[in-house]
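Removed from the display is one protein chain of the complex; every other protein chain stays in position.
Residue numbering begins at 1 within each chain, and the chains themselves are lettered A, B, C, D and E in the order written.
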Amino acid sequence: MRRKLVVAATLVGLATVGMAGPAWAFDRPAEPDTQYILDNIFVFFAAVLVLFMQAGFALVEAGLTRAKSVANIMMKNLMDMSAGVLAFAAVGFSIAYGPEGNSFFGLGGWFLDPAGFDESSLTLATNFLFQAAFAATAATIVSGAMAERTKFKAYFLYSFAITAFIYPVVVRWMWGGGWLSQLEVPFGDFAGSTIVHSVGGWAALMGALILGPRLGKYGADGKPRAIPGHSIPFVVLGVFILFIGWFGFNPGSELAADLAVGDIAVTTLIAAATGAVAATLTIWVRSGYPDVGMAANGMLAGLVSITAGCGALDNWGAMWAGLIGGVIVVLSVQLLERRRVDDPVGAVSVHGVCGAWGTLAVGLFATKADGFVATEDAGLFYGGGLGQLGTQAIGVLAVFLFVTIASGLVFLLIRATVGLRVSEEEEIAGLDVLEHGAPGYGPDVVPTMDTAVRGAPRVPAKV
Amino acid sequence: MRRKLVVAATLVGLATVGMAGPAWAFDRPAEPDTQYILDNIFVFFAAVLVLFMQAGFALVEAGLTRAKSVANIMMKNLMDMSAGVLAFAAVGFSIAYGPEGNSFFGLGGWFLDPAGFDESSLTLATNFLFQAAFAATAATIVSGAMAERTKFKAYFLYSFAITAFIYPVVVRWMWGGGWLSQLEVPFGDFAGSTIVHSVGGWAALMGALILGPRLGKYGADGKPRAIPGHSIPFVVLGVFILFIGWFGFNPGSELAADLAVGDIAVTTLIAAATGAVAATLTIWVRSGYPDVGMAANGMLAGLVSITAGCGALDNWGAMWAGLIGGVIVVLSVQLLERRRVDDPVGAVSVHGVCGAWGTLAVGLFATKADGFVATEDAGLFYGGGLGQLGTQAIGVLAVFLFVTIASGLVFLLIRATVGLRVSEEEEIAGLDVLEHGAPGYGPDVVPTMDTAVRGAPRVPAKV
Amino acid sequence: MRRKLVVAATLVGLATVGMAGPAWAFDRPAEPDTQYILDNIFVFFAAVLVLFMQAGFALVEAGLTRAKSVANIMMKNLMDMSAGVLAFAAVGFSIAYGPEGNSFFGLGGWFLDPAGFDESSLTLATNFLFQAAFAATAATIVSGAMAERTKFKAYFLYSFAITAFIYPVVVRWMWGGGWLSQLEVPFGDFAGSTIVHSVGGWAALMGALILGPRLGKYGADGKPRAIPGHSIPFVVLGVFILFIGWFGFNPGSELAADLAVGDIAVTTLIAAATGAVAATLTIWVRSGYPDVGMAANGMLAGLVSITAGCGALDNWGAMWAGLIGGVIVVLSVQLLERRRVDDPVGAVSVHGVCGAWGTLAVGLFATKADGFVATEDAGLFYGGGLGQLGTQAIGVLAVFLFVTIASGLVFLLIRATVGLRVSEEEEIAGLDVLEHGAPGYGPDVVPTMDTAVRGAPRVPAKV
Amino acid sequence: MELITAIVKPHVLDGVKDALKGIGVQGITASEVKGFGRQGGHTETYRGTEYTIDFVPKMKVEVLVDDLDADKVVEAIAAAARTGKIGDGKIWVTPVGRAVRIRTGEEGLDAL
Amino acid sequence: MELITAIVKPHVLDGVKDALKGIGVQGITASEVKGFGRQGGHTETYRGTEYTIDFVPKMKVEVLVDDLDADKVVEAIAAAARTGKIGDGKIWVTPVGRAVRIRTGEEGLDAL
Partner (left out) sequence: MELITAIVKPHVLDGVKDALKGIGVQGITASEVKGFGRQGGHTETYRGTEYTIDFVPKMKVEVLVDDLDADKVVEAIAAAARTGKIGDGKIWVTPVGRAVRIRTGEEGLDAL
């Protein structure tokens, strides 16, 4: 049922004894039975749902930033997926799951060489599809935090780097059968609170830090000023799409069509709901208003918080993971803002901080085995002691260190070469015109004088 | 194949002889066969499609109302799902499907206690996921009719009430194996024209009535005035999403992966198409214009009209159900507007009225047995006499009475306590700023002077 | 595994010996096995994804055109699906797949008569659902190219014509087992680069040609002028939706749940990514800017380019198909613009030109048999010689000739009767008010003086 | 001739228009403006951070009239626009030297 | 100096700008306004309910000119904006006491 770890273990087993090449050719079953086909079909549809999340990220980010850079943010989301998928196909997938290499870094099977991968539980194609969708997710998280001030060319380069290298290395450590999965108490991150979301979130943190805040974000007195996003409907639509996509993300991580799928879906649903409600109430109490963008962040926080534990937590655990995630995200957004980390969309808080929280939550609330979490009731509150929690903390910390250092280097390298941040003039004008040639909204929506000339009046003017 | 009724019957059978607790623990199959897994996977994906409908509702409602309350309407949709899912998990699901209780009201199995539910056809998780998505749908229908004038706090409370109590009771009567399913000629509502849509629609009616019309909706002469919605693209996008979601709603109600799924999908598709075309032609004839919002309502009307009969009607029946639904929705919207029921999005007409029509249509056009409709050719026009039609009328009426009374009481109670309607000042200003702290569109979209200051010009101003 | 051709062949075999009516009643299996059910469920979900593409088309077209006709373009997309599905159910499906008729034109089984269709691999309902979704796609491609100047009534009539007649005839030639599938080297168009996309694209070309360019598109000097679309976020959201839908379109065309599904999904993903990247770089080099709308077109171009070969090409072939498609689409858009073909959304280039390219690419890169492409390594670059390429060229040309002539006649007929193009006054005012009665955006979004009166200020004005 | 300019609350525009029509004014030009004055702005809260909106929406109404009608028009606008609450706005009158109707080329009072 | 204000149909703006450039005017300020006049509004229909739009979109053009140029500028605008159909708009001229170019502080004609 939980094949993920089995596969991974085999992989690493073979890898460590140095086997390579042809020996890896586990052909797909010649006469696959219906269950094997169903597994593949299930993961295929789950991957489609995960790919759909790209639209959700694009909308949330576009909605929480200004209209003058809206085309740029949509473009970044389009491109980090496109470039990211290619980078991941070429080298990333091999670094993550390649037959050779070691516990830290995979090798071999470059360019999806079918000879390099075991197909006994899923075909290479199905597997790659699902993993590529995950890689695109990790990449795209960053664009929001760097919104409204990053050169398009720089972002393009960065998205290659994260999908080709940074994300795959972290995957190797864990789902690729690497050291995190081989700890005495193996690291529990079923669907990627740390492996995917924190990777994106910590890279986002470094991006926001190295770029510095947007012009006008902080007053002369150093106090943060609100820069309202341009479209709350986009934000909420985006969150609904992400919510839907998460039912591919979490249940799909089962990597097999079985009865755990429904259980995982229900923990996911419950955490999303408690996250949204908790964040709403938290910001309501703190600022006097049930802020809509924060509620949206809250639902995402709930989802990120259950991603690690969607298989190991029961419904009550899911409730707590989501609820606390919803509170944390509000506090984190406000703290980072005060600390001059200008993250217009809350990506660091949602994905980085809540990713870490969700991973630790496994150490607190795990009650089921899920293929990674090896024993029942491993969580501290279920009598499992500190073992699982300790491992979770190690994983969180290791990924934090690796990603901040690696992505920091990448950003500094980009800054030193093509440059990272646009000119002040361009930032004031918005990125759309100077980076992409034209504004993201026509003159007939954000009116300019040209409406009159080219857009023409909307009302029959009895010309 | 059609397991729904079987399950329900068992439930009630046991419930009436008073069995409870542990005796209910039908464990999920230890070694489930692929068909059982496929059933669960199918219903899982169907549930995801139904959950996606939340985005569709949000967009349709946002599009048909004004920009100044757009954040509020998106927030309501986010919150009625979140709060609704939690309320339904805690108590609603038990009231609907609980092992104890009676034919009118279920009890037991609170908080999704696995000991309380039979898993012989679907796992509890899968079942709950699908039913929770339905509950969220019933809840969210109401927000549109109450748009632009309801206090957020009040709406928040209401959405708990409908998902925790009102909707579950109606479900108990029918899918929970209650009295409607035990009538001599059992009530036929395969996917919920009455059980889901009319419940939402009639609650929407009471909400709109008790709130009264929006300021300015009726002139001093009592004549209705048009208050155009702010975004037709949102409306149509929302309808497309709802349309897609309906393929989870109707076929998913089969609750099993079998060949009826395709048949149900085709009746659904045909009714959607005829509904859209019929409403377009009807409003075109009546007003001189093929109104886009009305065409959108028409597609939804067609879908609601086939929801009860998607399994029992053949393609011709689906055509008639959708076509007549498309005509009815236009007449109903115009009638209600004249009668001072201010329903900005047409929720009462689409879900309430067409829900009733769709349910009655089963009595007219049923030709297949569907698990509820017990015999072939039960429809009046297929020689089935008045038996089925009579039962359908009873169900429609009973649900109408129960929901109008129950939801009416809830709204009056809320009005008497936290208050239901915002102040006149707030209504004029729009709900976004005063209920949620900030407008739903940034100053750079709906321009205000601040564009200049914070939003800054979009055009490179050679600063 | 690849049942499509088998079915088709049977069909034509029977058709040519003149069998008809009752003999066709292959009942669906009385006790279908799980694999048969899985096949149907898979194709059902694939069809839902394809139907979702309607939303994508609507958004891309709306985004690339002006706000003053946005309701019209959304309405066209709603209606061509609705009317189209009905026309296809009534006659189109029979012309395409009817048991009688000949190699050019099917007959019989009108109105989805179950007696007319074989259900041995999929049920009639599942099959129709999937094919109807395709028909709606072919129809909707055209609306973008004819945007902002076509009478709604005229478009309504056209959409009947293409789904009832033009598209079905082309399907008959190929998937209906007609002459293209019976060539010595059978035509290879697995999912419809030519059969679906080029049909839409060439009809779009004729529509744009016969209508002429929008007012103001060409200056007095004959030079093209930019008419910026009104919403890049809509364009990119639409592209993401189409991208997702394509995972129903291509893998679903397998018409069976098997292991090829994943392979097809991966070629689709890779071509989408290379198409987007290639178009971005091409327009960047040519104009100095990474234009976002063009990048969006590029992803679609990549997808169209792999549609024919998604089963026959391997990942490398997919990369080339997508990459070259991404370059071609930019060149084609710019060429057509210079040649006074005013296609606001690039439909002719994306669907017509890249559809042709994708079909020819099978002749160059085919390396796997896919049920249509009969042998391995049939592509020129894989040593297959010119046979496959020749057939591909024949198919491309035949469809081009048939569609341009047939759709040209339809448009001329419509122009001669109800008229095709709106008045100059209406075009300047935008289609929304005069065709549909009211603008697509409320006065509170695209501000008019009425904001003050009915829309009221958004800001609490201390009235 | 005189040009009468009024800054009024947005929701009174319809009433002002009707009042002017009532006293025989045949043309008006209106536009959206933002006003800063005694009325003050208001505070909004976005993601927990407060910010001030200083300018409130107002409507500017311009009417070109015969010198003789000027006072009548000023009174009519003032009456229709008065709500008695702070922020009702201002009216001012500036002299106009020449006026032309573009369509016909008519000048002066004929141009109105 | 004089300030020339013209209310014109939106689609003539480009022509007006070119005409003014043609006679040596170096600066123009334009803005979107809505006009109520003889031209009348129009009716829209939303979900079957009719409503009237009273104000039609117009463009306001303001040009500050030397007294000597005023008539020439008025004629140029009128010529470029005239379509001969109702609603072509008005032009009016108001006296200006002082003019400053912000960048340089130049005054009077030098400020133009």
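Please note the rule applied: a residue touches a chain if its C-beta (ideal position, glycine included) is under 8 Å from a C-beta of that chain, and two chains touch if they have at least 3 such contacts.
Since the structure is predicted, the reported quantities are computational estimates derived from the model, not experimental observations.
When you scan E:K17, E:K34, E:K58 or E:K90 for touch with the missing chain, the hit is E:K17.
Within the entire complex, the positions of chain A that touch the omitted partner chain are 428, 433, 437-439, 448-450, 454.
Residues of chain C that touch the chain left out of view are 224-226, 228, 283, 286-289, 291, 293-294, 330, 333-334, 337, 346. Touch with the hidden chain on the side of chain D covers residues 2, 6-8, 31-38, 54-55, 58, 60, 70, 74, 77-78, 81-95.
Methods note: only the chains that are shown with their structure count from here on.
The interface with the greater count of contacting C-beta pairs, when A-D is set against B-D, is A-D. Look at the contact of chain A with chain B and you find different residues on each copy: under half of the numbers used there are shared. Remark: chain C and chain E have CA centroids separated by 47 Å (rounded to whole angstrom). Counting partners per residue, chain D has 11, 30, 42, 44-46, 51, 53, 57 as the residues that reach two or more other chains. Multi-chain contact residues of chain A (touching two or more other chains): 34, 38, 45, 225-226, 228, 231, 287-289, 291, 432, 439, 441, 445, 447, 456-463.
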